[in-house]
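A single protein chain has been omitted from the complex, and every remaining protein chain is retained in its original position.
Chains: A and B, in written order; residue numbering restarts at 1 for each.
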Amino acid sequence: MNVLLDCRGLTVRFGGLTALNGLDLTLKHGETLGLIGPNGSGKTTFFNALTGLYRLVAGRVRFGGREMTGASPQDLYDAGIARTFQRSRLCLTLSVFDNLMIGNHRRLSRGLAFNLLRRRAFEQELREHQARSRMLLETFHPSLPDRLYDPAGELGMIDRRRVEVCRALIGEPRLLLLDEPSAGMTHEETHELMEDILATRARQPGLSIILIEHEMGVIERVSDRCAVLNFGEKICEGSYASVVADARVQEAYLGSE
Amino acid sequence: MDAGLLGQYIFNGLMLGIIYAMVAVGFTLFFGVLDVIKFSHGDVLTVGAFVGLATYHGLDALGVTSAPVLALSLTLAAMLAMGALGALMARWIVLPLRNAPAINVLLITLMAGTVLRELIRLFYPAGANPKPFPRLLPTDSLTMGSFTLRLDNVILLSVGAAAIVGVHLLITRSRLGLAIRAAAQDSETARIMGINFQMVVLVTFALGSALAALAGVTAGLYYSEINFGMGLLLGVIGFSAAVVGGLGNLYGAVLGGFLFAALQTLGAVWFSVPAYKDVFAFALVILIMAWRPTGLIAEKTAERV
Partner (left out) sequence: MRKIFRPAPVWPALLLLPLLGGYGYVFLHAEAQWQVAILALAGVAAILAAGSRRVGAALDRSWRAAPSLLGWLAFVVAAALIYVLREDHFALLMVATVLLYALVCLGLNVQFGYAGVLNFAGAAFFGIGGYTAAVLAAHTALPHLVILASAGLLSGVVGSLLVLPLLRTRGHYAALITIAFAILFRTFLEVNDLLGGPQGLKVPGLAILGWSFNDSIVVDADTEFSFYVAYAGFSLVLFTIGLILVWRLERSWLGLSLDAVRIDETAASVFGFQVARWKILAFSLGNVLAGVAGAVYGMMTGFVAPASFTLAESLIFVSIVILGGLGNPAAVLPATVLVVVLPEKLQFIQEYRYLLFSAIVILILLFKPAGLLPRSLRRYFPSWGKA
């Protein structure tokens, strides 16, 4: 059994609107799944449900062999799920380092006495995380470690996106959810970011990724498997080639003639 | 307790409830259209009451003696003036902070309320003292046992109810209401669809503030006295009522207003010290908030992530 994530019949409703309707989805260790579908098809809703932000009306979630249905966002983070957001949610007024440490939350010593009184021990821990942050940023771009102390708001679009991915990665999650990392970026930037993600995956073979993306080239390049959503339901699943050839998928994107 | 006394309590509770509901409807309107809490709302009510009083004195000095004319004109003057003030505050204080953290809007409106309150206290003639408010409505009464139904209170209650129903009709039936609801749903899309968002916001704030002025005049006529701090507690109560009912929901605001009045009335029956009725009502309201965090009638089921 090397299934990491097993979702059965996930259903989310807002008032009368069913945003996610009985979604079944499984993911293996180390697998990258491309999640595609038209706008409003429920992709981000799925992420929000999976990270505990939305309540499930029905369905269950098993993650890493544990029952996680209805778990809080905090429990899901502790279990090893990390994500990025479609619209960047970096804390722009905080430094890049601080933003990374937010993603690193699980490793920080949070005791009052440790933080307020034991400044030596705190400094030692701080320096360790500083070194780790530099290393992680370095793998994304050689110029990034130099920006560790700059406010995140002073970074360009692509660097923000990189930092956001780093923030999700630094806590060493088991499952990484990437919500349209190419949104708002140029073709070249998207390409660069994809290479970064591929490199990351190569270094962490156990890491599983679910990627929401509209750029089909990205999906083709990165994913092992694809799932297509429409109106909150999974209409098709399989290899990239089989999915794009599927008549239902073409209908969902182009509308029926 | 005999039936008459019970009836009296219920009627007084309804009177309080209609005042609270009018204030709460304002909070809920502002929140609906702009996602902000305007903490100066209670003080706008106070200023409205004082504008009403000043209008009365002005007309009185001009020799107007007809009570209905006085009552009507002081109410209209208060509502018009506060409508204008509400729009001005929205334009110069609330809208500029649209992209600032929500806490800044709370702070700035609270401080604006303090400015209004202090302006009355310092610059209205003898503004620091309570002011008698004229009794302009017919006080004929109907007595049944220990229950007294006064005509002026019936009028106030009906006018308040009519105003709330009017706002409701305006929101649900008119083109303006459609624009307000569109802006409340999704301001971005509303703007793309050609709705003048700023105008909608100004009109909404004017509407809510005029309603607050009506509540202020109603309170003045009901208690026959107003003071510079009256809006403070009324504002907090109206806000609690709107939150308990479900911010952004008109029915919720009305329900919350009457609920708070009911709790206060119960508190007044049980506690000999009058101040404790407020403590009692707030304590229960807090419990309800903890029980139903999104309010009794929840409008927004999930925030946009």
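Side notes on the structure shown:
Note that a residue touches a chain if its C-beta (ideal position, glycine included) is under 8 Å from a C-beta of that chain, and two chains touch if they have at least 3 such contacts.
These numbers were taken from a predicted model, which means no experiment stands behind them.
Among the displayed chains, contact with the absent chain in the complete complex occurs for A, B.
The missing chain, though absent from the display, is touched by one residue of B:Ile10, B:Leu122 or B:Met193; that residue is B:Leu122. Residue A:Met101 is the one among A:Met101, A:Leu176, A:Val218 or A:Val249 that touches the chain missing from this view. In the full complex, subunit A touches the hidden chain at residues 51-53, 72-74, 77-78, 82-83, 85, 89, 91, 93-95, 98, 101-103, 105-106, 108-110, 112, 115-116, 119, 122-123, 126, 146, 149, 151, 167, 171.
Annotation for subunit B: contacts to the undisplayed chain at residues 37, 39, 93, 96-97, 100-104, 106-108, 110-112, 114-115, 118-119, 122, 232-233, 236, 239-240, 243, 273, 275-276, 278-279, 282, 286, 289-290, 293, 303, 305.
Keep this in mind: only the chains that are shown with their structure count from here on.
Per-chain Cα centroids separate subunit A from subunit B by 46 Å.
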